[in-house]
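Once you've had a glance at the structure underneath, I'll fire off some questions.
Note that one protein chain is taken out, while the other chains of the complex remain in position.
Moving on, here comes subunit A:
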Amino acid sequence: MLSPLRRFGSWPVLVALATLALLAAAAHAFGQTPGAVGARQSFALLSGAAFGLVLQRGRFCFLCNLRDLTRAGDPRGVLAILVALAIGAVGYAAVFGAWVPNPFGGRLPPTAHVGPVSPALAVAAFAFGVGMALSGSCLSAHLYRLGEGSPTSPFALVGAVAGFVIGFQTWNPIYLATVAEAPVVWLPSVFGYPLWLALTLGLLALLAALALARARAGAADPRAPLTLRSAARAVLVERWPFLPTGLLVGAIGTLAYLRVAPLGVTAELGSAARTAAGAAGLLPSTLFGLDGLRGCATVVKETLLSENGLFVLGLVAASFTAALVSGRFAPARPTRGQVLRGLAGGALMGWGAMTALGCTVGVLLSGIQAGALSGWVFLVFVTLGALAHDAAAARLPTRAAA
């Protein structure tokens, strides 16, 4: 492989630079709108770009990080997730201290993803886990893999839109049966901020210790002398280590919550599905209680691109840029298996994300960071779903691994 410096000037780098310039120009243009709206839009685009960059460079993907540990004994990806949760929890605690000085006052922090804890959440998270294992990625990773030219991801996203529509169809009976009276548990209102934070960090440390206990010794990491070339390789080509990746995801999550909204990647997708389904007459005339719940809101679209839409657009564009430069942009013709697994896994994830009000980012990451019990429940059941799929797949030797 050519060194990144040598490749400077080749077409992938030129396309990457042009994409970056376009992103910067768009962010600048949004920022020119007077008032806070333009500033928020600009921030949404740029934070999405930062998130996409970190996802791609750190390979921050919930499924592959889990499989790295369970299949290869490599704990780094899981550690990155745990670091992101810990740093985000600390960041959210700092924001909560200013916004909701008294957590016992009976109010939830505004817009934080603190969702209802119901059997439906567990089932939805499990289905999401199966879907991500089947399609090879969770939804956020499919978005950044779109930027890498993945042959499965477009089908997974199409499947997810269909899954959302199925989710809207099944929402009313599920809501009436389990969600309407489900408790919304915000852990700081139970424990207070200091104890909540201590418990969260303690539990994450325990999970990190378990991950490390499963780790198998890999090849030693030979430290190359730091030169301009090796530094450039480390930043532009090699996968980022878990610690900066986790720190950055946690920091971006905190800043996004402070300025615009908690991290989430399904609101725009779900809104598009809801608007399209509504236009096609596939939507129940009323979705009970949906618009009053916390999470990745799927509102009927009024604007072409919401703030979440800009965030996702920034994510895909920046991931595309990073993939080009690191030589990971590898579009391929999809095989029939990839198409089918993408569509089926995507549909399961879409149904799960609609019913759980978000995905591994919106419910798991932004929920646990915000002290939501719903985030922890999602973590447990999405993991079980993915492991159940992998265990079942292992018994079917004829099928190619996803």
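Just so it is clear, a contact is a pair of C-beta atoms (placed from the backbone, for glycine too) under 8 Å apart; a residue touches a chain by one contact, two chains touch by 3 or more; residues count from 1.
In this section, contacts and distances are computed from a predicted model.
**Student:** Absent chain per UniProt: "VWFA domain-containing protein", "ATP-binding cassette domain-containing protein", "Ion-translocating oxidoreductase complex subunit D" or "Sulfurtransferase"?
**Tutor:** For the chain missing from the view, the UniProt record says "Sulfurtransferase".
**Student:** If I consider the whole complex, including the chain that's not displayed, which of A:111, A:178, A:230 or A:275 touches that chain?
**Tutor:** Checking each option in A:111, A:178, A:230 or A:275, the one touching the absent chain turns out to be A:111.
**Student:** Identify the residue among A:100, A:269 or A:296 that touches the chain left out of the display.
**Tutor:** A:100
**Student:** Could you list which residues of subunit A touch the chain missing from the display?
**Tutor:** 34-37, 95, 98-101, 109-111, 258-261, 300
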